[in-house]
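Missing here: one protein chain of the complex. Every other protein chain is in place.
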Amino acid sequence: MAKLNWGMIGGGEGSQIGPAHRMGALADGNFTLAAGALDHDAEKGRAYAQQLGVAADRAYGNWQEMLEGEKTRDDKIDLVTVATPNSTHFEITKAFLENGFNVLCEKPMTMTVEEGEEIVKVSKASGKICAVNYCYSAYPMVREMRNMVANGDIGKVRVIVTNFSHGHHGDAGDADNPRVRWRYDPAMAGVSGQFADCGIHAMHMASFIAGDEVKEVSADFASTIASRELEDDAMVNFRMEGGTVGRLWTSSVALGRQHGFDIQIFGETGGMKWLSEQPNQVMYTPLGGRTQIMEKGEGGLSDEASRLSRVAIAHPEGFPMAVANIYVDLAAAIQGKPHGAYPTATDGLRSMAAVHTCVASAKAGGVWMNAVPDLLA
Amino acid sequence: MAKLNWGMIGGGEGSQIGPAHRMGALADGNFTLAAGALDHDAEKGRAYAQQLGVAADRAYGNWQEMLEGEKTRDDKIDLVTVATPNSTHFEITKAFLENGFNVLCEKPMTMTVEEGEEIVKVSKASGKICAVNYCYSAYPMVREMRNMVANGDIGKVRVIVTNFSHGHHGDAGDADNPRVRWRYDPAMAGVSGQFADCGIHAMHMASFIAGDEVKEVSADFASTIASRELEDDAMVNFRMEGGTVGRLWTSSVALGRQHGFDIQIFGETGGMKWLSEQPNQVMYTPLGGRTQIMEKGEGGLSDEASRLSRVAIAHPEGFPMAVANIYVDLAAAIQGKPHGAYPTATDGLRSMAAVHTCVASAKAGGVWMNAVPDLLA
Amino acid sequence: MAKLNWGMIGGGEGSQIGPAHRMGALADGNFTLAAGALDHDAEKGRAYAQQLGVAADRAYGNWQEMLEGEKTRDDKIDLVTVATPNSTHFEITKAFLENGFNVLCEKPMTMTVEEGEEIVKVSKASGKICAVNYCYSAYPMVREMRNMVANGDIGKVRVIVTNFSHGHHGDAGDADNPRVRWRYDPAMAGVSGQFADCGIHAMHMASFIAGDEVKEVSADFASTIASRELEDDAMVNFRMEGGTVGRLWTSSVALGRQHGFDIQIFGETGGMKWLSEQPNQVMYTPLGGRTQIMEKGEGGLSDEASRLSRVAIAHPEGFPMAVANIYVDLAAAIQGKPHGAYPTATDGLRSMAAVHTCVASAKAGGVWMNAVPDLLA
Partner (left out) sequence: MAKLNWGMIGGGEGSQIGPAHRMGALADGNFTLAAGALDHDAEKGRAYAQQLGVAADRAYGNWQEMLEGEKTRDDKIDLVTVATPNSTHFEITKAFLENGFNVLCEKPMTMTVEEGEEIVKVSKASGKICAVNYCYSAYPMVREMRNMVANGDIGKVRVIVTNFSHGHHGDAGDADNPRVRWRYDPAMAGVSGQFADCGIHAMHMASFIAGDEVKEVSADFASTIASRELEDDAMVNFRMEGGTVGRLWTSSVALGRQHGFDIQIFGETGGMKWLSEQPNQVMYTPLGGRTQIMEKGEGGLSDEASRLSRVAIAHPEGFPMAVANIYVDLAAAIQGKPHGAYPTATDGLRSMAAVHTCVASAKAGGVWMNAVPDLLA
């Protein structure tokens, strides 16, 4: 089987997200890193790409060069990953889609709802893949939960409670730390701080597992550190199309929480709990029964959960393998065997609509508002 | 030391709360069960009281009899516990206070804000103790957290997140089960279901630990089982007088949660987490430091935490001993050595104000409303 | 129901075990503290007993006085608790049994096997109760596990792994601390340090749950702090009469473990795990199935587990209530309704045999030895 050619934009030396994508793309041997425009400093980017094994003529100085260079090659890249600063995702993703490339875009896919709608349209028109990296949805046990809901194992979902709260921005003394400050500055981060950063992961997860979409939201945003213009703590109540009640709390000042992303799903005939820091288990409680510990890799799981698990039961699999699972699904889709579960541009669009609607709701004192983007209404 | 005489109203044979109070009052040898009107069936109540060692002439048929019988005795009871159905708490508590008795009232203290205000006034006028059984506040490690906040150990409190969510009313088939149904029927339960039952424990806990009071609330109530008129799932956002942001979720349909009452407190320089199902530990994270496991009984805790712990470190102490700690504090207060930390009528009043304000806010679509009762404004 | 009269020897002011017994005896209203010889300082003991509500003429200066004073009274005590230094348990227990009193003796019941055998004989001859305070066996979920094994729910028990290891004697600088030092000094502690202190709890637990007895042992003892003559860390392999393999580790230098007493039982068709620091749950795994969390207070438990649980599911119950359960069983037995599950003199004797046999095995380099006392062979 010939390997697929993969290109990356952003993710240069010292970035956090770069290695995660490279491990994810390379671990299963489906992709070769064939091209890259890895850094906003063109020379550094070219050098680093070559250090990673990219041929000199495909180690590009910027994404425009890369688009030009790749689009006419016979062996052009089969997939490009966009891992640049958030505000650039839109234009890069759009340009590559329009030129016939499959794209995996980091979240948030865009900064505005309008941009999100455009990506959805362009993606549709192009016939190409536009995936968004809500990678938590690719953990085997998350797929298992989604499958259980779809099977009716817990009945109609009544309530979803999800948190994505950490304490890494809890130091007021970090006000001038550029790695933290930009997140709460509208000039750089847009309309939302913590909700746009982490909350949308949690909201996507709720939709993904429930197999349903958020319809209305009511939000309460707070900036608990005075110098911050954007929220560092937010509570979002929501209702899904099917009536499910949602509670979503996200915070960056929750000292003591590390990667505090978890979800509880309560249905008519069962409840489930999953913690991103222990992603290989699901606590499942059937109505009237005891809580059971479901383990990744145990017998009898769904095909999705089994397919995406790599080592035996209770050998932990972590974040890099969740990212790798996104690439597994993309490789299959590119090769014409789509699994269909990876997040796409419509997910990216819904997130943007949620961000902007929550901001508006919070400003209006928690008023309930419709969060469905027009394009998907 | 002569023992104190104790009387009980309600808590008859087969009740859940009766044994908890008896263990609590008796375990430390401070109280003797001297009088009781234990059952709405007078004869059964008299018989059960005598079975528990109460003298025949103090085994009363109802609370009015008990009030008459006790008020003229030289050895009259030093404290009466009111553990009757919720709707009767007000009149019984009021009558005993007015006749010069110290009272420990089960929660909710009253059904309306007006009643709550009257109890506060009567209690004040009487000079007697009116305590309310928010017994979770008497766990040693809860006292420790309160002490840490008061000491400034975690700085100003930014955010409190508390949940009191279980799944014991999650079976739609229980619609006709009288032990469950009444809770969601306004004719019996009043204006609120789950929030009035469990939510007020969580809200009291937030105030108790923070040393601050709830000022404004915004609520979202849901009845996830169609036949229920009152909410079985509620989210309350709040702000405290000092600006602390609050997130309170309570549910009775959260399948898999048992006694899911927990609280997280996030301050400027530290965070803490406590779980009612593992009440002997606090997870404490200082800003910039590692999470530490604080243990009940460890060296260096506050006097309050040490005083209320009974057995050595890591020998677990549970719910009965938390109730007992309320009685320890009441015995001391009756004997003129008040510790002052037990919850009182003003706490009971604030809970009622919170219930009614949250109901109103939820009906109005989550509008923020002032929850401070006029009497305490 | 007239209350039972209870007396206590030892457990004076400042002792740890005294309050545990008083809470245990008083919490359920079955016993009145009627007599006491609480302190080796006669005057302090008399004063403290009266402070606890004992009449002046039953506040004794020592156990001999108490025996003389009580044995001729019409209202003599129905049960005496012996909570004195270990080396005195034998003579006091023997004397009270011989004079027709029921006795609850703290562990270890005796210092030698011969003494243990004598207590068993005296107890039998007297027709009185001689209980030994292996109180962990009275936790509801421990009774449940015993019941499950007896029911064959996990099949024949293949392996039991139990640890009772803490770190509270892990400071070499404590060499001169009298609260620690005596434990490792043969002149005060006898032939064994940590195994005699904590290990025998674990070994009793194994037997109690398995419904089987230890037959042979092979031990490895270590004194990890050089100044200690007796062991502070011990591993005991054992075989039970029915063939069950046992692994018992006990240590007092295990820094980071607090009250690290836990047990795992592995049978042909299921496994179970219980932790003394979270005593209200059992992790149960049926062969071929998922691990389930069993909760104290859940529906469907055995009568024993239900009878000894006092508050609703997931309201934690702790060590004081386990001690109280021993007193509940003793009250019932005294009143002629024995439940039979409380530990008795034969358990105390078996522990002594285990201690002395393990000491001998360890000295002989781990040689397997028979640990069944002659009297019970």
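A few remarks follow.
Residue numbering begins at 1 within each chain, and the chains themselves are lettered A, B and C in the order written.
Definition applied: a residue touches a chain if its C-beta (ideal position, glycine included) is under 8 Å from a C-beta of that chain, and two chains touch if they have at least 3 such contacts.
Being a predicted model, the structure only gives us computed values, none of them experimental.
The residue touching the chain not shown here, chosen from C:Ala125, C:Leu287 or C:Leu376, is C:Leu287.
The hidden chain makes contact, of the residues C:Gly271, C:Gly297, C:Pro316 or C:Pro343, with C:Gly271.
Set against the missing chain, the residues C:Phe96, C:Tyr136, C:Trp249 or C:Phe319 yield one that touches it, C:Trp249. For the options A:Glu144, A:Asp197 or A:Glu317, the residue in contact with the chain missing from this view is A:Glu317.
For chain B, the list of residues touching the undisplayed chain reads 290-295, 298. Contacts to the hidden chain, counted on chain C, fall at residues 154, 158-159, 161, 165, 167, 170-172, 218, 220, 222, 224-225, 233, 235, 237, 245, 247, 249, 251, 253-257, 264, 266-268, 270-273, 283-288, 291, 365-368.
For chain A, the residues touching the absent chain in the complete assembly are 1-3, 16, 19-20, 22-23, 26-29, 33, 51-53, 166, 168, 258-260, 276-280, 295, 310-321, 324.
Note that only the chains that are shown with their structure count from here on.
Ranked by distance of CA centroids from chain C, the top chain is A. One finds 35 Å separating the Cα centroids of chain B and chain C. Remark: chain A and chain C have CA centroids separated by 55 Å (rounded to whole angstrom). Centre-to-centre, using mean CA coordinates, chain A is 42 Å away from chain B. For chain B, the set of residues touching two or more other chains is empty.
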